[in-house]
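A quick write-up on the structure given underneath.
This part shows subunit A:
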Amino acid sequence: MTKNPVQNQPLVKYEKVSKKFDDLEVLKGLDLDINQGERVALIGPSGSGKTTIIRMLMTLEEPTSGIIKVDGTPLWHKEVNGKLAPADENHLRKIRGDIGMVFQQFNLFPHMTILRNVTEAQVHVKGIPKDEAEKRAITMLEKVGLGEKVDAYPLQLSGGQQQRVAIARAVVMQPKIMLFDEVTSALDPELVGEVLEVIKEIAKESDMAMILVTHEMDFARDVADRIVFLHGGLIEEQGSPKEILENPQSSRLQSFLKRFLSTT
Partner candidate 1 sequence: MWDNINVYFDILHKLLPAGWMTIKILVTSALLTYLIAFIAGLGRVSQFSIIRTLTMIYVELFRGTSLLVQMFWIFFALPAFGVEFSAFWAGVLALSLNYGAYASEVVRGSILAIPKTQTEASIALNMTRWQRLKLVILPQAFRIMLPGLGNNSIELLKGTSLVSLITLGDLTYRGLIIQNTNLSYTVPVFILLLILYFIIALPLIILVRRLEASASKGVAKV
Partner candidate 2 sequence: MSWDWEFAIKVFPEIFNVIWLVIGITFGAYAVALVFGLILTFARRSSFKPLSWTVYGFIEFIRSTPPLVQLFFVYFALPLIGISLNKYVAGILTLGIHYSTYVSEVYRSGIDSIEKGQWEAARALNFTKSQTWSKVILPQAIPPVIPMLGNYLIVLFKETPLLMAIGVVEFLQKAFLIGADHFKYLEPLTIVGLLFLLLSYPAALLINRLEKWSNQAYGKGSR
């Protein structure tokens, strides 16, 4: 966390990253840089590899080949005598501390109260004293509009509320980069707005980098500095929201947007 970022060095760098599930190649040699504080939205049809990109960064999925660097350090590899060897759990943990993630299905801990959900990792992972962790958790929960629900259990909340807790749980750990994996896909339409508002608010207040996998084009336009359109495991087109959404070049992106904007 305290490492000094080298000037102009991207925060995250994907170098020729491929991922195969059995015979299915979901990523085919991806090159992608994410800069400090940059907000990048990943869009594309299902199966285009968007979710896999962030799951590999969260160390939930190991790349089949290629290198992912965080702050210049390989994530899935460790340098031993100048050669790259597979990383061990200790190495992964060291880098993982800079990364946070919000999941499509919230994945809150059902056996803990809302407060404990947001406190637990602060105390046990970051070693913050319990009192202070709770204070920070409550501040964070108030920010996402759930200050009154601290004693409730996740399953007593609506999907939108649960997702806001999940956001608080991740943000309170103060990662350098936050990953959002289709965070509104599992929600009823009327609950989508409140979650997106919370993310926009956080994006405005903090200088965290963000990678957002999303189908909400308006949201992407509002939050992202750059939109990356993926197709068949490769980047088909990328650029500013204006370029991508208003002046798409490739025919695939054009038809994707057409289908998308007409159905939503």
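Candidate entries met the following condition: all candidates are chains of the complex that A comes from, given by their letters.
By our rule, contacts are C-beta pairs under 8 Å (C-beta built on N, C-alpha and C of every residue); 3 or more make two chains touch, one makes a residue touch a chain; residues count from 1.
Since the model is a prediction, treat every value here as computed from it, not as a measurement.
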item: Selected partner (touches subunit A in the complex), from 1 or 2; value: 1
item: Complex contact set, residues of subunit A against candidate 1; value: 58-60, 89, 93, 96-97, 99-101, 103, 105, 107-111, 120-121, 124-125, 153, 155-156, 169-170, 173
